[in-house]
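Here is the structure we will look at.
Of the protein chains in this complex, all but one are displayed in their positions.
After this line comes subunit A, so read on.
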Amino acid sequence: MTNLKQPLVFLAQSVGLALAVVVLNFLLIQLAPGDPVSVIVGEMGGASEEVIAQMRAAYGLDKSVLEQLLIYVSKVAVGDLGYSYYHNSPVLQLIMQRLPATVLLALSALTLAVVLGTLVGVLSARKPHGLLSSFVTVVSLIGYAAPVFWTGLMLLLLFSAIWPIFPTSGMVQMRAPKGFMYYVDVAHHLVLPAVTLASIYIASYSRLSRTSMIDVLSQDYIRTARAKGLPEGKVVYKHGLRNGLIPVVTMVGLQFGQLFAGATLVETVFNWPGLGRLAFESILRRDYPTILGILLMTSILVMVANALTDLAYRLVDPRIRSKRA
């Protein structure tokens, strides 16, 4: 009974949240200055009043805001995100073209940040006053404090210009290779953007896991594990890490939203063909349907990520499992 009720409640909450996101974003965009028709007309090189009025009518911009909102919401409800003013193609299709690149970038960066950050954090927690620990603290604070676009540009300068071992931009070469080599090429292009995006988060994960592990390693149950005769590696990586990871998992969930914001900047610096760059370009073009679609899609992604975090949280912490079950 309770097992069935829980996902249903979660689903209802998610739908409500998505609806709120749609309405709020729609109204917010109405507040922004600029008008899509005048942008299009400007790019066309001007048009008569008559043509402009015709275009407004065609896009439904002559209706009242409330009417427009109702139309939009009812369309979104059946999975129709509308038509891009600029690209002249369905928004959903545009998003789906760009989504994989962003997800690839975001997940690679996140994985890199979590794995590297946690590893470094745990190592420095074992000797909190050692050299490695101070080194980690300084380097991670620099990574955290430096703006992403600056880090990106510096990496480009170092590894694409001075020592050109990585490509400067894009996701594949002009003449993309076929088969397995295609994936190698994408991976090659992925290195710098992913490292750049990860640089912000490595700091938080290494600091967090360091603090968390120092705390965990001073707990009574760690002494119990040692009293049992377990070798030190097992004490730290089995009894310690399982507990030390709990705040890390929380942080992953909280950072998903920020990750997409960071991805927008990185995609712009590295010309990565993802959702973030599409969003950036669409804002400049006043392409409302595309902006709204992207915002909705990222909101849904964040919700899915939070649900997954919740699930992961239960896996690592049995106390939560039984409390909510």
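Keep in mind that, in the parts below, contacts are C-beta pairs under 8 Å (C-beta built on N, C-alpha and C of every residue); 3 or more make two chains touch, one makes a residue touch a chain; residues count from 1.
Methods note: contacts and distances are computed from a predicted model.
*Asks:* Choose one: "Cytochrome oxidase subunit III", "ChsH2 C-terminal OB-fold domain-containing protein", "LytTR family transcriptional regulator" or "ABC transporter ATP-binding protein". The correct choice is the protein name in UniProt for the chain not shown.
*Replies:* The record for the missing subunit names the protein "ABC transporter ATP-binding protein".
*Asks:* Using the touch definition up top, pick the residue from A:Pro33, A:Gly46 or A:Pro318 that touches the left-out chain.
*Replies:* A:Pro318
*Asks:* Footprint of the hidden chain on subunit A, which residues?
*Replies:* The list for subunit A reads 219-221, 223-231, 239, 242-243, 316-319, 322.
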